[in-house]
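The complex appears here minus one protein chain, its other protein chains still in place.
Lettered A, B and C in written order, each chain numbered from 1.
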Amino acid sequence: MKDIQNQKDTREIDIQKVGIKRLELPLIIQRKNNSDQIVCARARVSVSLPGHYKGTHMSRFVEVLNDWTAKNLLGIDIKGCLKDIIRTLEAQSGELEFKFKYFIEKKSPVTGLAAPMSYECSFRGELDGDDYKFILGTAVPVTTLCPCSKEISENGAHNQRAYVKVNVSYDEHVWLEDLIELIESCASCPVYPLLKREDEKYVTERAWENPKFVEDVLRDAVLKLRAHPLIQEFEVECEAFESIHNHSAWAYQAESR
Amino acid sequence: MKDIQNQKDTREIDIQKVGIKRLELPLIIQRKNNSDQIVCARARVSVSLPGHYKGTHMSRFVEVLNDWTAKNLLGIDIKGCLKDIIRTLEAQSGELEFKFKYFIEKKSPVTGLAAPMSYECSFRGELDGDDYKFILGTAVPVTTLCPCSKEISENGAHNQRAYVKVNVSYDEHVWLEDLIELIESCASCPVYPLLKREDEKYVTERAWENPKFVEDVLRDAVLKLRAHPLIQEFEVECEAFESIHNHSAWAYQAESR
Amino acid sequence: MKDIQNQKDTREIDIQKVGIKRLELPLIIQRKNNSDQIVCARARVSVSLPGHYKGTHMSRFVEVLNDWTAKNLLGIDIKGCLKDIIRTLEAQSGELEFKFKYFIEKKSPVTGLAAPMSYECSFRGELDGDDYKFILGTAVPVTTLCPCSKEISENGAHNQRAYVKVNVSYDEHVWLEDLIELIESCASCPVYPLLKREDEKYVTERAWENPKFVEDVLRDAVLKLRAHPLIQEFEVECEAFESIHNHSAWAYQAESR
Partner (left out) sequence: MKDIQNQKDTREIDIQKVGIKRLELPLIIQRKNNSDQIVCARARVSVSLPGHYKGTHMSRFVEVLNDWTAKNLLGIDIKGCLKDIIRTLEAQSGELEFKFKYFIEKKSPVTGLAAPMSYECSFRGELDGDDYKFILGTAVPVTTLCPCSKEISENGAHNQRAYVKVNVSYDEHVWLEDLIELIESCASCPVYPLLKREDEKYVTERAWENPKFVEDVLRDAVLKLRAHPLIQEFEVECEAFESIHNHSAWAYQAESR
């Protein structure tokens, strides 16, 4: 059979990224406590393609990813898998990204009852020759309570669920568990999967004592991300689904050392 | 050219609904104040198909809908349009549904500043012979403030944005504007597109004075929907995106006279 | 602390369903081959609430679900978990639904290479006194090739990805693996996660030899679902994301014995 993809292309356009998107596969993730977690990941993977090739060989992306996941080799070695992809596709550069829900057992603040809570997370590797960059991402739900509403009102203060999205790059390793904890400590209060009455009293009062605009959550996160010994580069945003509006308040910051 | 759709089918299965989904088209909606509003609608339209026909003629759905919208005939006459569809497709029964964002100008509660606010709405008609049923739907964002959190906490109370979805059937006409107002009056407080500081004080305090579980919002809505002189049948649900959890509280009720 | 939820409500409205939505938790599902699969499930769970109670106790839903999943007791015993929920909440009736992506290893049709493929699936139980109903659901991606386009064109025929959604009720057990296979056999061709060139030739030609409207896929599914010895009730729909339009073709059928 003819290999159409291998035919010569005359347009002479080097393609920066070509590959596949929305491929779902089970992934074994290494946790901070040395145990594993199986997640349902959505992958996007691509390589560069020189101008003289008509097309890339899409099925090879699936084959390499399948090899790595079937053998449970991945753990957190995105770089190794990406190297294999680039070698197999005979490419100069490539990118590999997984998005998945990750469960962390979380204890209620007073009663100490534990239940799993899911966080939207992502691993992303970019490799160009020997240049490698890894980006760890997560979106952390939290509570924000409005300082202005608290100040001007006789009683109460509007509060709401907000999501803090963060992407970080580093040389050594940062665990999702630690990154999520760092972010949760910047909000009016963390959110929990399971709260009994004593816990509900606690989180209500803690948010009340700790009013924060999206600007405040962002700035506190920026301070902690700047101070982190391993993080080289970060991007952080806070979006609060305002309880008094049908739109969101939003703040964004990106910095690198 | 052969008309494959008109060929005889031997499986002898009458199909209940066949048609098209996710067709987007501009629609002119009649407003309560007699003016018009152009909305971007997503349509689902279908007819029944007797067992001896292989297929329906999908392009005719688009033609009839296009005729009606191009001539601005629709207004609120879903039944007329649906009759035309059923006649054109030579069918026994049919359904026509539009989903769209509808803007209502809303005044801030204290300063009186007006701004448009969008509501997810739907029109749905079902016609079987002479039997016609129309269902008007909307999803109304509101604030709910937790009675339990208020009661047990020293200060504050968790509150959040909730959505009350309602579908109603009636003989005569009910306006979207009135249905939305009915629903908003059942919450701890309505939400607004534009709030100055005086308004924010007002909505914070009003929610505080008016704590409601999703059960309370639902029950108050049920009382008002039962008492409405024109509504024959309704379905209502309240989902609160809890500010202290990453999941929702939810309540649901369906009733008919 | 006061138990606000236990207070008397004077509106005298029995609530049909009250509970929580969008709770994510890891679930261990029993597979047809007797092994397990851990999935990331999104739960909706609710109970009925008598008119004299002000509110239900939301945290108990999370506690019971957490108990069952932490002890890996679920398997496929939705009924047992639902009974426990109803007992704990002192309710008359209840519903429990999980939605999740389920992976099945699928072999390429010619080269026989295996790779996991994900299917959107759902388990849903409804219990009212002793009356129990279980609904198994899935959305199966397939290829459809248009019979009309093939007939009238010199060469080629438009084809596209379609999704067949099916919900079935039964007394004894039906496996997801079998239900998915039943549905795939009704399309122009199944879709695969991994196809080498020989496989791509095969699926292209198989779809060509097997042209189907959404009406055809639906009717073939209806025939097989009617003929299934265990299925008592079903709902099936086929939506084709037409490659020549920006909207879908759609057909729907619901039947019970």
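By definition in this document, a contact is a pair of C-beta atoms (placed from the backbone, for glycine too) under 8 Å apart; a residue touches a chain by one contact, two chains touch by 3 or more.
For clarity, every value in this text was computed on a predicted model and none was experimentally measured.
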- Message: For a quick check of understanding: of A:T56, A:S108, A:S122 or A:T204, which residue touches the chain that isn't displayed?
- Response: A:T56
- Looking at C:I28, C:V191 or C:L223, which makes contact with the chain not pictured? C:V191
- In the whole complex, of C:Q16, C:Q37, C:S118 or C:S169, the residue touching the missing chain would be C:S118
- For chain A, which residues touch the unseen chain? 1-2, 4-5, 9, 11, 13, 15-24, 44, 46, 49, 54-56, 58, 147-148, 151-152, 213-216, 218-220, 222-223, 239, 246-254
- Task: Name, in rising order, the residues on chain C that touch the hidden chain in the full complex.
- Result: 117-118, 141, 143, 145-146, 148-150, 152-161, 189, 191-193, 195, 197, 200-201, 203-205, 207-209, 241-247
- Note on the structure: chain B positions in touch with the non-displayed chain are 1, 3, 23-26, 38-40, 59, 62-63, 66, 69, 100-101, 103, 113, 115-118, 193-198, 201
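Definition applied: only the chains that are shown with their structure count from here on.
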- Set of chains whose contacts include both chain B and chain A: C
- Task: Name the chain with the Cα centroid closest to the overall protein Cα centroid.
- Result: C
- Message: Just the number, please: Cα centre separation of chain A and chain B in whole Å.
- Response: 35
- Query: For chain A, which residues are shared contacts with two or more other chains?
  - Reply: 117-118, 193, 195, 197, 201
